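Omission of a single protein chain aside, the complex is shown with its protein chains in their original locations.
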């Protein structure tokens, strides 16, 4: 999932013709003042921290300025912030517009309908989760004909737009649809979408690009999302890795089995802290890397729960034994292993030769690892 | 139907990334020489008359030049031509490439399948009508998923392209598909498509844009096709008008009825010269305009054959009577009228008041107009 | 019984507030059709001759149980109008609008097909089942209830031929004007099985024209799968090759789709082919007589 910062999202919007306020990015207070002085950004202006988390307004990450000096001061204040764990490095300065109304608009996927869905609400400017369902239009869009006239009219109706404002919406929705389809977006959201006179302007931009479509979008390759450093390393090695606050490390293969393992551990009072999903690899080297990564997360105990399919049991056993030799003594951890499925016998044999016993029962192995981690919480 | 001249078609191709030879347009021998002198068009080059008719090579409308002076001379020769009735006003000068093979490629509509169809043949550079069917691949393309990999591979196979040349085809076909879909084309054709080393280059470009899509393509509004001046006036007035070499004028409504009228006239030895299809108008002024247009074509006799539906009989009668008063005495013609269908009685009454008799039988009315035009041919 | 429409057909007219939509809604009702709703965005809540107008097809369907639509919306909006009616659950849409780009029609046709909906047209006279219903613009006066089915690619020529049948003292079960555009929602081959299955149709009149291969395809179907007698007429035997006779359906290209090829294919399939429109009624009457039916 590639979440674009507001200014990057707006660059994409601009390419497709979504109307935007005049604005520019600054990375220092001096740059902020200069943008205003040169008239690149008209006054009065708004100055926004370019962070991915929401709630910037309330959190002091959005300020206004009427003079170049105010812009400098606001930029200084915001660039000093650490907002919800993220240090502010970039600011977006934009003209402050006379807003008549704030609306909400987004395109995302409706999994049940297996269709893109257009959501529109007249109650913009607040988190859409807080808007009651009856105030949101949800219009599925079939990808074959694409966005149709009646669908756009339905959105105009709920947004209360008529005449030139409805025409502005019509064009904006065509642009937004193009962004969603051509950029392989998971989500494109404008909140708030401002009515300024009788035209619409996107005040914010939230664009999330689908990770799986990255082969079509090398342009997003260097943009990272909100992963921890270890998660980032995992991503580079194509290992699914999630860090939480617990002390048991879990290495499994497949999302369902990983979650089931977690369910069982919790049942016996265990506190899982790191999940590492090997997915469908069948490469011992990748298994070794996974174990080394796990060691860096410093779990109290590790539970290896593998059901061999594409990933074969002997592959995992080989990778594991290889890893164990390379983990520094200080980082070593007690290990409970359970390997079943394809090449189960070969795998168990390899583990046994290295002094590791595989427990066949999921229940018993889970209980064992909870004990190793210091007992139930 | 908007047929684009080669250079205009290539401008469209360029926009979508279809590879082209280096070239430029000249409208005088001096301009031609200058393009070569300045290096805009590398030498040796080819100089082609920008006319819509085919067979330019054999007709002396394509020449080669190795020096700026040769370019000037060739341009002088070609600009003096009248090629198949069309005066040459523009030249396209292009670098002459070392061609390994000449191929054929087009996208058009398959009416029966109700699908776009990709046609490809290794026998390019000749009229595709002269290539035997077995040497042409016809691949229908579904507009929903668009052009797929296997369809492109099938084309590569018949064209005998592998490796980098097949990759070049892959990209070229994606571009050509975009031209066809986004420009609302009836036909996009590259003949010949040249293999130069291991890349493909479109040596010619034939692009026909659908008339009915003109509301989406104001950019083609000023481009005319090969209509006669009267046909051009008719088009502006939205009257379907076809001129042939006969002496009977036919005014009917609807393509089918117009053709049936022609069939009957021919049966009785008549030689229809002008067809004017009122289509689905119900505006007396348009009927008047149609008659005035007909008068300019100077027919020996005119047959009005209307079956009233959307176009009502009394509307036609009113328009006709109005027109008759405005046609100069020298241009008047004998008229046989047959009006049936919606508001038939009212129409017949209006004609009767103006001294015109409506004949109910198609057979008898057709015989009458052939007599008026001087009898069977 | 009749084909596609009958007395239970509930028609919504898309574009009812335009001149054509208004005029033909009246004429449909005069023919006996149940026109239950109209749609014009922005005019919801008004009425046309007592027919309620809605902002969207979905509302019209929800409120009036409309089950067939008749589209008069001008070409630039026709594609959207059709998608809207399909998405609202309408499974029979007659598109009267002319000059729809075939690229739009490709999308309309394949989308409707995927959703199980049928399009008649575009640029077509529509469907008439005398004594029951009518969706479209065929003149009311030419019809008389009877047992002759008619399918045609032409507009006014259809009226001419139907009128001739009526003047001959015969009548029609259902008449469908398919339209002559490059891409049509329903072809002869699509329509033939409907008439084969219709117990109220004894004989079928097929009116074709030069261009395309729809008549040759029909002949193929008739030869193998159609059991009722067919009388055909093909317009354009005398038309000059390569010239347009009013719409794109009538271009002759590459020696295919000529009148000769169509006539030959139909005759080989057992159809009787009239040389002129006025021969059709005689051939119909004669054939029905031979068959002992009427």
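In this document, chain identifiers A, B and C correspond to the written order of the chains, with residue numbering beginning at 1 in each.
To be clear about the criterion, a contact is a pair of C-beta atoms (placed from the backbone, for glycine too) under 8 Å apart; a residue touches a chain by one contact, two chains touch by 3 or more.
Remember, predicted model here, so these are calculated numbers, not experimental data.
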Tell me the shown chains the invisible chain touches, ordered by label. A, B, C
Based on the whole complex, identify which of A:100, A:162 or A:310 touches the chain you can't see. A:310
Options A:8, A:56, A:101 or A:142, residue touching the unrepresented chain: A:142
Touch assignment to the omitted chain, from C:23, C:46, C:113 or C:140, lands on C:113
Touching the absent chain when the full complex is considered, from A:265, A:297 or A:336: A:265
Had the left-out chain been drawn, it would touch chain A at residues 1, 109, 111-112, 114-116, 129, 142-144, 181, 184, 186, 210, 212-213, 215-216, 240, 242, 244, 252-260, 262-267, 272, 275, 277, 279-280, 306-311, 340-342, 344, 361-363
Touch list for chain B against the chain that is not drawn: 142, 144-145, 148-150, 153-154, 157
What residue numbers in chain C mark contact with the hidden partner chain? 110, 113-114
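Rule of thumb we're sticking to: only the chains that are shown with their structure count from here on.
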Once every inter-chain C-beta contact is counted, which two chains account for the most? B-C
Per the centroid of Cα atoms for each chain, what is the distance between chain A and chain C, given in Å? 54
Tell me, which residues of chain A touch at least two other chains? 144
Multi-chain contact sites of chain C, meaning residues that touch two or more partners: 107, 110
